[in-house]
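Submitted below is the structure of interest, expressed as C-alpha cells.
A single protein chain has been omitted; all remaining protein chains appear in their positions.
Lettered A, B and C in written order, each chain numbered from 1.
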Amino acid sequence: MSDQYTPRPQDKFSFGLWTVCNRGRDPFGDVVRPRLDPVDAVKMLAEVGAWGVNLHDNDLVPIDATPSERDKIVRDFQQACDANGIVVPMATVNLFYDAAFRDGAFTANDPDVRAYALQKTMRAMDLGAELGARIFVLWGGREGTETDACRRADIAIKRLRDAIDFLCEYSIDRKYGFRFALEAKPNEPRGDIYMATTAAYLGLIPTLAHPVMVGVNPEVAHEHMAGLNFTHAIAQAWEAGKLFHIDLNDQVPGRYDQDFRFGAANPRAAFFIVKFLEDVGYDGSRHFDAHAYRTEDYCGVEDFARGCMRTYLILKERAARWNTDAEIQALVQEAGHTKMQYSAPAREALLNRNFDRIALASKELAYERLDQLTTEVILGVR
Amino acid sequence: MSDQYTPRPQDKFSFGLWTVCNRGRDPFGDVVRPRLDPVDAVKMLAEVGAWGVNLHDNDLVPIDATPSERDKIVRDFQQACDANGIVVPMATVNLFYDAAFRDGAFTANDPDVRAYALQKTMRAMDLGAELGARIFVLWGGREGTETDACRRADIAIKRLRDAIDFLCEYSIDRKYGFRFALEAKPNEPRGDIYMATTAAYLGLIPTLAHPVMVGVNPEVAHEHMAGLNFTHAIAQAWEAGKLFHIDLNDQVPGRYDQDFRFGAANPRAAFFIVKFLEDVGYDGSRHFDAHAYRTEDYCGVEDFARGCMRTYLILKERAARWNTDAEIQALVQEAGHTKMQYSAPAREALLNRNFDRIALASKELAYERLDQLTTEVILGVR
Amino acid sequence: MSDQYTPRPQDKFSFGLWTVCNRGRDPFGDVVRPRLDPVDAVKMLAEVGAWGVNLHDNDLVPIDATPSERDKIVRDFQQACDANGIVVPMATVNLFYDAAFRDGAFTANDPDVRAYALQKTMRAMDLGAELGARIFVLWGGREGTETDACRRADIAIKRLRDAIDFLCEYSIDRKYGFRFALEAKPNEPRGDIYMATTAAYLGLIPTLAHPVMVGVNPEVAHEHMAGLNFTHAIAQAWEAGKLFHIDLNDQVPGRYDQDFRFGAANPRAAFFIVKFLEDVGYDGSRHFDAHAYRTEDYCGVEDFARGCMRTYLILKERAARWNTDAEIQALVQEAGHTKMQYSAPAREALLNRNFDRIALASKELAYERLDQLTTEVILGVR
Partner (left out) sequence: MSDQYTPRPQDKFSFGLWTVCNRGRDPFGDVVRPRLDPVDAVKMLAEVGAWGVNLHDNDLVPIDATPSERDKIVRDFQQACDANGIVVPMATVNLFYDAAFRDGAFTANDPDVRAYALQKTMRAMDLGAELGARIFVLWGGREGTETDACRRADIAIKRLRDAIDFLCEYSIDRKYGFRFALEAKPNEPRGDIYMATTAAYLGLIPTLAHPVMVGVNPEVAHEHMAGLNFTHAIAQAWEAGKLFHIDLNDQVPGRYDQDFRFGAANPRAAFFIVKFLEDVGYDGSRHFDAHAYRTEDYCGVEDFARGCMRTYLILKERAARWNTDAEIQALVQEAGHTKMQYSAPAREALLNRNFDRIALASKELAYERLDQLTTEVILGVR
C-alpha cells in the first residue's frame, strides 16, 4: 500500500548492515534474534524500500576469514546488492569489537595495535572500494579512556591525526576517491571518548595533511547523549562544507546509547533536523544508524526500518508546509546576513552611531507564537 | 599564615571582577550581599593573594555612564590596581544582560542589534586596552535559541564570523594587540547556545579572516554541564595552539551553571586539569570564573577566593608527586607518538605484516592499578 | 476564532500568577517586561480562556506589606477574580526568594529561620483559604545544600517532616480543609535539593502524622531535568492515590530549569502525559507552571498561555484517537493485572510448572509497529 510517505530511491535512504542484523544483545542480556545473513539483510532492505546499505568490514567478512572465504562472501553480497537494486554508498571499519583494541586503535599506547588498526582499515577501504563506496566513515569507538592517567590527551590527538593522514595517502595512492567522514561520540563504550563531539572533528580537520578529503558523519544520538542540539551541530558542519554523511536515529539526552528509530524519542528535534537538511539541499545519504527494540523479531526489524523512513518523509512534508505557511512566514524575521565590512569610515560611522537600547529591546519578536505554530505544523493541525 | 599552598604572583591567579562582586542573585532569589565597589574588590583580591583581575565593560562602567563618569571610574580603578599590585590581563564585553540582546548580539535577527553589539564590543576593547589587557574574551551568552524556528543556525554562524572578523580588524587598526579567546557554553541562559563547546570554536577559528589572532577560553563548568571531559577539551585546544585563556571553576554534570569554587564538585577532575596545564607548560592566567555560595557574606567570598587558589596549588603539588612516583611511572606505558610516514614500501610492509590479535589483546595494561595509585596520590596517602 | 482546541472551564486549566507575571529576569540578564499587576494578570487569564489562577503569598502581597495594604490587595484581587470568572484552586508559599531562606526554610540549621518559615506558611495558608483554594502546594526551593558538610541529610528530613506535621495540624485546627501537595526538584537554585524527585515525597508521606492529607505536585520539568520519565512518576503517584495537583510545562533533560510552554520541548513526552491523565480520569487542575521566552512582550505571554492549553487539547484529542484506532488496539496486549494469590497449592503448582523459555521469548510483541503508529497519531497522519 503505497502513499506519499513511501520511500523512493531518490530519497537516498540507507541502513547499516549492522542495524537490521542487530541481534538485540545488550550489556545485561543475550541475543534475542537469530543471525541474519547479509544476503538476506539486503533482500529485507530492498523489500522495505531502502536505497543503500553500508557496512563495517566485519559486518560482512568475519575477522578470521581466509582470503578465499572473504572473496566468496563479498561476491555473494555484491550479487545480492545487484539483484535487489541496493547500492553501497559508504563503508567503514570495525576498530572496537576485538579485544586487541581494548585500549584504543589509532590512539592505543601499543604501537603494534596502532599499526594493526591501520592495516585493518586499509583492508576495509579495499573492501569498500570494491563494493563501490565513496564515503569512508571512521568511528573511533575505543579511542578514549577510563582514566586519564594512561596517556596525555594531546598525544592521543597527534596519533589520531597521523593515522588519518596515512589513510588519506592510501586512498590517493589506490585512487579510491574516498571522502572520509569522521564520527564523534562523547562516551560509551569508553568512559570518555576523544573527539567527543562533531565539532571536535571540525577543529581537527583543518590540521590534517589533506583537509579537503575529510569531513564529518554526525550522529543524532551521539550529540543528544551530551544534551547538545543536533541541528546546530550539522549546521556548523554544513556551513564549513564538511557534512559528508549523517547518521539518523534518536536518543533521550543523558543516557546510554539508545539508537532508537528516527523520531522515536523526540519528533520535534527530528523535524528541525529534516527541515535543515532539506532547506540547505543536502544531497548525501539519509543513513539510519539505529536498531529495533530488543522486544522485536525480524517482523519488528522491518517495522523499525519502515518507520525510520516514513517518519523522515512525514517530517519532510511538514517542513515544506512550514515553508509555505503564510502566518509562519510573516513571523520569520531573519534577513540573511549582510557582512559589515571593516574600514576606517565604517568604524567611525559605527562608533558614532547612537543606539536606542529601549527601542532595540521593544521590537516584537513573537517567537512564542512562531513556535506554537511550528508545533501545530508538526502535530498536523495546520 | 603562609605555607606551600600560599599563592604567589608567578602563579598567575586571576579573578573576574564579577566573581567577587557577585551578589548571590539567582533565578529564584534576590541578592544576599550588598554591592561591592570595584575598587574594594581589587583590595580584596590583593589581600587574598591574587595576581590579576578581569572584567566585562559593565562590571566596572555602568551601561548608561556618561563619558566623564566613565573616565573617573576607570581612573579610580586603575589607581586601585596599581596601588594593590593587581594587573588586568583580560577584558571582555557584556552582551547578555541588557534586554536589547534578548535575541542575541552578533547573531540577532535585528541588524541594529548586531551593529550595537559591535559598537559596544569596540568600546569594551578600548577599555580593556586602556587597562593593559592583552586577552579579549568573547562569550556569546545570548547567541542561541529557544526555538530553531527563529533562524537557520548556519546563518547565525556566518553572522558570528563576520563580527569576529570585524573586531580583529579593529584590534589591528588600533594596534591593541589583542588575542581573542572565544568561550563556549551549551545552554543557559538560552535554551541552546550556538557554539556549544570549546571544540565548536576550534572548528570556527580556521574559517576566520585572522585565525592566528583567535583562540579559545574553555570553562570547566561549561564543558562539564554537557558531561564532557574538560581535560580532553583543553588538550585539543592546546595541541592546536589555541589555549589562550582558561576559566577554572567546578560543576556537577547535567545541571544549571553552578560556578562552584575550583575543585569543589570533583577534585579528581580538577587534578587532571591542573596536571595537564602544568605538564604542558601553559603559561597564561589561571583565571577563576566562579562565585561564592549564596549562603555567604563577604568573609565567605574571601574564603571562596582563597579556596580556589589553594586547591589549585595542592593539586599542582600532587601532579608533581605523581610525575615522580616510581611505581606510577613504571606503569605509564605511553611512548609518545612516532609518525608512520606513508610511502609505497611502508604501505607494503604494513599490508604484509602478520599481527597476532591474541598477543595484542594480552599485554598487561594495569590501568586499574595505575588509577588506584593516582587516586591515592590525590587523596594524599602516597 | 473558536475551534475544537479552544479551552473551556471544564478543562480546568490554571496558571500560576507568577507565570504570566514573569518578567524574564534570568541569571545572566535583567527583566525585559514591565511589572504586570495581579489584577491585570487575572484579566489576561480570563481573556485567553483559563479557568483558574494560583499563587504564592508574595506573588500577590509584598513580603513587607502592612496588614491594611495586604487586605486591600487581596480584596482587589478577589474582585478581579469574581469579575472575570476566575477561581483560585491552589495556593502556595514563597520560601525561597528572601535572603532569610538562603540556607533553607523548614530544614535550615537556624531554628529561628525554621520558625519564621512556619509562620510565613501559616499566613499563606490563611490567604489561600480566604481566596478559596483547597490545594496547598509546598515547594522547598531552598531546602538543600551546596556542600553536604553543612548538615546530615537525615536530620533535614526530620525537620521537614516536623514542619509538614505542624502545618497539617494548623489546617485541621483552622478547618481550612487543605490537601497539601508536595513538589520535588533535584537541584537549582540549590546545588542539590532534598526530596529530589516526586517519588521521594511518596516515600516521605507514609511517615507523616497525617498522611491522608498529603499528596504530591509533580512538575514535568523537575523530573525531566533529572532525565526521568514523567509519565512513570505520575503513574506511581496516581496509583498511590496521591496525585493531588500537577505542574505542566516542558524541559530538555540535563539542563537548567527551562519552564517552557507545555509540549514545546518534546511533544511525544507530552502526549503520554496527557494520555495518562485523561485515561485514568484525573480530575484536578491542569496547572501550567511555565513562562514565556525572554524574547517576548505581553502579547507573547498571551501566545504562550494560549499555546499551553491548545497543545494540551490537541494531544487530548490524539489520545482519544489512539484509544479508538483499531490497528493500534489490536496490538495492545496488556491484559490488566490478575493477582496471583499465595497459598500452598498455588506455590506447589507454580514450582512444578514447566516453562518453555524459547516459547516465552518468541511471542510477537510488535512494539516497533505500535510505537510507529503512535508516532503517526501524534503527528496527525492517521
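To be clear about the criterion, a residue touches a chain if its C-beta (ideal position, glycine included) is under 8 Å from a C-beta of that chain, and two chains touch if they have at least 3 such contacts.
Computed from a predicted structure; not experimentally measured.
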{"item": "Full-complex contact with the absent chain, from B:Glu47, B:Glu334, B:Asp356 or B:Glu376", "value": "B:Glu376"}
{"item": "Contacting the left-out chain in the complete assembly, out of A:Gly29, A:Gly281 or A:Pro345", "value": "A:Gly29"}
{"item": "Of C:Glu47, C:Glu69, C:Asp82 or C:Asp279, the one touching the omitted chain in the full complex", "value": "C:Asp279"}
{"item": "Option touching the unshown chain, where A:Arg255, A:Arg321 or A:Arg382 are the choices", "value": "A:Arg255"}
{"item": "Chain C residues touching the omitted chain (full complex)", "value": "63, 98-100, 102-103, 109-116, 118-119, 122-123, 146-159, 162, 165-166, 169-170, 173, 186-187, 192, 194-197, 199-207, 226-229, 231-233, 235-236, 238-240, 254, 272, 276, 279-280, 322, 328, 332-340, 342, 344, 347, 350-351, 353, 355, 357, 360-361, 363, 365, 367, 370-371, 373-374"}
{"item": "Residues belonging to chain B that touch the chain removed from view", "value": "5, 32, 227, 252-255, 261, 263-269, 292-293, 295-297, 299-301, 303-304, 306-307, 310-311, 314-315, 318, 361-362, 364-369, 371-372, 375-376, 378-381"}
{"item": "Hidden partner chain, residues of chain A it touches", "value": "24-32, 96-99, 101-103, 141-142, 146-147, 187-189, 191, 225, 227, 252-258, 260, 264, 293-295"}
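By our rule, only the chains that are shown with their structure count from here on.
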{"item": "Chain A onto chain B, rotation angle from CA fit, given as a multiple of 5 degrees", "value": "180"}
{"item": "Copies chain B and chain C touch via same or different residues, half shared test", "value": "same"}
{"item": "Interchain centroid distance [CA atoms averaged], chain B/chain C, Å", "value": "37"}
{"item": "Distance between the centres, which are taken as Cα means, of chain B and chain A, whole angstrom", "value": "30"}
{"item": "Residues within chain A bordering two or more other chains", "value": "227, 254, 361, 365, 367, 371"}
